[in-house]
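A single protein chain has been removed from this complex, and every other one stays in its place.
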Amino acid sequence: MKITRVRKSVIAIAAGALLLSGCSSSDSESAGGAYAGPIQDTPGTINVLAWPGYAEDGSTDPNVDWVTPFEKETGCTVNVKTYGTSDEAVQLMQSGGYDVVSASGDASLRLIFGGDLQPVNLDLIPNYADVFDNLKDRPWNTIDGANYGVPHGRGANVLQYTIDKVKPAPTSWSVVWEPNSPLKGKITAYDSAIYIADAALYLMSTKPELGIKDPYALDQTQFDAALALLKQQKPLVAEYWADYTKYVAAVQAGSVVAGTSWQVIANVLNGEKSTVGAVKPKEGATGWSDTWMISKNTKSIDCAYKWLNWIISPATNAQAAEYFGEAPANSKACALTASKTHCESYHAEETDYWSNVYYWKTPTEECLDGRTDVKCIPYAEWVKAWSSFRNS
Amino acid sequence: MNLSRTARIVLWGFMGFGLSFIYVPLMLVVINSFNKNKSFNWPPTGFTTMWWTKAATNPGVKDAIILSVLTATFATVVALILGSLAAAAIARYKFFGRDVISLIFVLPIALPGIVTGIALNNVFTNFFGGLTFFTIIIGHATFCVVVVFNNVAARYRRMGATYEEASMDLGANRITTFRLVTFPMIRNALVAGGLLSFGLSFDEIIVTTFTAGAGQTTLPIWIFQNLFRPNQAPIVNVVAAALIVVSIVPIYISQRLTQERK
Partner (left out) sequence: MSFATTTRRYFHAHVWARISALLSLPIAWLGVLYIGSLAALFITSIWRIDTFTSKVVREFTLSNFIDVLTDKAYFNVTVRTVGVAIAVTIICAVLAIPMAFFIARVAKPKSRPVLIALVITPLWASYLVKIYAWRTMMAPESGFLNWLIEPLGLSSPGFGMFAVIIGLSYLWLPYMVLPIYAGMEKLPDSIIDASADLGAKPGRTFLKIILPITWPAIIAGSLFTFSLSLGDYITVQILGGTFQMLGNVVYQNFALNLPFAAAVALIPVIVMIVYLASVRKTGALDNL
């Protein structure tokens, strides 16, 4: 068991991650600079830990593959493992064996401060230059000017519904939260503690008196209200999902007709004919902005850098973003998507759409919305509360 | 034993219900391996053999089967050695702490797999440096030892010590006695224990999830990853159907070997 002494100042940095303040982390495990390069042509194998749909190697659909071309071009071998929740990603990275991970904002800081990652030398990644400016140097992947990865893209958790079974098409999250929902017993919800933020998000619209400004910055009262909402939702839920393929199977079998989802799930379901719709409801949504990061202990550093450069190259980023259904990170990808309106539909180049999308991040005791008069609930408590709630 | 008609009818009924209970879901698996519809809703929509051809050429399945066979073989070999050594000690000698050691040899199967899994995972990631092919074998061998131990210890008990004592009285030393007298008598138990151990290891998922390294995909792990995938789930059914058919013979042989001689 690694002994990590995390000083309060480090937590303050993490908490006030939006402010890059003074003292740097003196955790010796994350010290040591980034790879100086230059990138050699050493062959190697990298184990890639990715969200489903991010590193497709033809096993889901033989026509969807941007891993094999990479392997052919660079001589590196790639083994992809997908995971279902950020918690799973953190645990797998910590147990070792993975070289590269695509981490959302609620996993990235935990990995950085846990000493599992190495900083990334962006000079060795030429494609980084074309990344949208508002995705560069974000607080969840850049600490003290040290970059820990390159962005993959961003998206919102959508409200998905089976078209034939849910009429009229929903425009609000109320169909999954309200006790009198006509879809009772056929709802699904995300099986991770981070889903508490979705409850908080709904309360932002329905109970403004609680004063929630950021669904990840919840004091005790707000947190209890979110848990109460979740308890109220439980009888409506058929299953909680963490495995997207199980979600797809459940929708096809008809046991689930609506719930929070990712665009990629809707795309897979609509593959042969249009069966589900997916919207961002009027209350807004939680979302994610993912970063490709490199493990501290990787043995194939050159292949790892080559992968990072490849995955955010305009052509691959376009493919990946289109397959998954998200806004790409590379500005040049927009011209290369098969559908010419892809970037428009996913709001890649605008800011209004994202104003009510709350990216996943790790809640900390220092409130992420800047409040200093109260203590907010840290993520470890979220996990405990979620476990207790799921088993009650 | 003479049984009344009602008793016989009841027993036949239970047997029939029991066998149908066991085999209806398996029939479904076989039927679904020919099902055109990928989502397995009942009733099936069409007949096709394409999944069988796809399974035969799927590289993931082949690699997974090879890894599983290798793991099971190594684990069984380790289990056979350790299990028979321990069985010989426990069944033939009385010593202080024998009961405690007997209990220890039941624990890997008595305690839930997830506990064994996370305990081993904790030790492997913190003291062994990570999860590899060998950590899987260690995990499997741990519960396979129990199975072999039980089979061999039971055989030792049934056998009684008289043959060995007679052999030594006639002048053979322990090693020769083991070679010519004991081993032939426990051989069947070793085979039965080995087969059961192989089967347990081959199908093990819970402990394997916690002890397999990043790229190690045994067959159960491959199945777990592909169970719900629309394009792969039917292949999973094919693999399962094939496994059922393939395993009937070794099981029958194992049963013949362990039957009591009356």
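Here the chain labels run A and B in written order, and each chain numbers its own residues starting at 1.
We adopt the following convention: a residue touches a chain if its C-beta (ideal position, glycine included) is under 8 Å from a C-beta of that chain, and two chains touch if they have at least 3 such contacts.
Owing to the predicted nature of the structure, the values given are computational and were not obtained by experimental measurement.
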Subject >> Touch with the omitted chain, as defined above, among B:85, B:166 or B:180 >> reply: B:85
**OP:** Would you mind spotting which of A:64, A:122, A:315 or A:383 touches the chain that isn't drawn?
**Re:** A:383
Subject >> Of B:77, B:191 or B:243, the one touching the omitted chain in the full complex >> reply: B:243
**OP:** May I ask you to list the residues on subunit A that touch the chain which is not drawn?
**Re:** 1-4, 6, 11, 14, 87-88, 90-91, 94, 109-110, 113-115, 234, 237-240, 246, 253-255, 362, 364-365, 378-381, 383-384, 386-392
Original post:
Which positions on subunit B touch the chain that was left off?
Top reply: 1-4, 7-8, 10-12, 14-15, 17-19, 21-23, 25-26, 28-29, 32, 39-43, 81-83, 85-86, 88-89, 93, 95, 101-116, 118-120, 122-123, 138, 141-142, 145, 150, 154, 157, 173-175, 199, 202-203, 205-206, 219-220, 223-224, 227, 233, 236-237, 239-240, 243-244, 246-248, 251-252, 255-256, 259-260
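The rule we apply is simple: only the chains that are shown with their structure count from here on.
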**OP:** Flag every residue of subunit A that touches subunit B in the complex, lowest number first.
**Re:** 1, 45, 47, 59-61, 79, 81, 94-98, 243, 245-246, 248-249, 252-253, 268, 271
**OP:** Provide the residue numbers of subunit B that touch subunit A in the complex, in ascending order.
**Re:** 39-41, 60, 121, 125-126, 129-131, 213-215, 227-233
